[in-house]
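Below is one structure, written out as structure tokens, with a few remarks after it.
Omission of a single protein chain aside, the complex is shown with its protein chains in their original locations.
Naming follows writing order (A and B), and every chain is counted from residue 1.
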Amino acid sequence: MIRTEEIEIDMQADGDTADITSEVQRIIENSKISNGIAVIFMLGSTGAVSTMEYEPGLKRDIKAAFERIAPSDIHYEHHKTWHDDNGRSHIRATFIGPSVVVPFINKKLTLGTWQQIIAINLDTRPRRRRIVVQIIGE
Amino acid sequence: MIRTEEIEIDMQADGDTADITSEVQRIIENSKISNGIAVIFMLGSTGAVSTMEYEPGLKRDIKAAFERIAPSDIHYEHHKTWHDDNGRSHIRATFIGPSVVVPFINKKLTLGTWQQIIAINLDTRPRRRRIVVQIIGE
Partner (left out) sequence: MIRTEEIEIDMQADGDTADITSEVQRIIENSKISNGIAVIFMLGSTGAVSTMEYEPGLKRDIKAAFERIAPSDIHYEHHKTWHDDNGRSHIRATFIGPSVVVPFINKKLTLGTWQQIIAINLDTRPRRRRIVVQIIGE
């Protein structure tokens, strides 16, 4: 059995994170599927998904970490292609990746106590991000 | 229902990227599955998969970014184990990861407009890379 839904969320620029755990959990509860996987997939090449302890300190720390792996003050060839300014956004998004898969048992996600599913907007401007959530199981 | 196929692709060294979206889409179209997930899995420990806007500028930018997270001019213990030269390749591949999962609905991948599925060869020499594509759904 398969159920597909979409989450939409307004996000700030340059590494803003949002906790989408309760939305994913609600999609599982509204389905007829008890055991299986939730596939969380970020639409677009300047966003990503992962898990994190969702607290204000780490929300700031992760933005600083993104600056180290793809700094904002260096040259990107991408800017020449499109006269765009978000080369760093694309690199950061590809590194984190667009998908995360979380099992659930008896309709409950198998997350750690301080582990939340997060969406990340890496674009250089605020974006309404769309995340596909697909539930597969029995 | 499950269908498994394999893509083979000749790639250049040290962070070469290839757009495999149309191959994955074709495997879905040739299957009897309408809704589900495409699991894309890179065989081997010096390759990886993710998504990216596939354009020449970013193809160069991502190679520069790999140099920052695992530089080519530092020492790797891996070289002592096998008298090999691709320590950086392994580290970069483990960081990106070997798998990405993309949902599809009515036989169409739920990708963003400028978001392609990419294979990445991180080895220090050109390689024919093999990517397993498994379609699961109904």
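By our rule, a residue touches a chain if its C-beta (ideal position, glycine included) is under 8 Å from a C-beta of that chain, and two chains touch if they have at least 3 such contacts.
Since this is a predicted model, take the numbers as computed values, not measurements.
As for the chain not pictured, it touches chain B at residues 1-2, 4, 39, 41, 43-45, 68-70, 76-82, 87, 90-91, 93-95, 97-99, 101, 132, 134, 136. Although one chain is not displayed, its contacts with chain A can still be listed: residues 35-37, 50-53, 55-58, 60-62, 65, 68-69, 95-97, 100-103, 105, 110-116, 118, 136-138.
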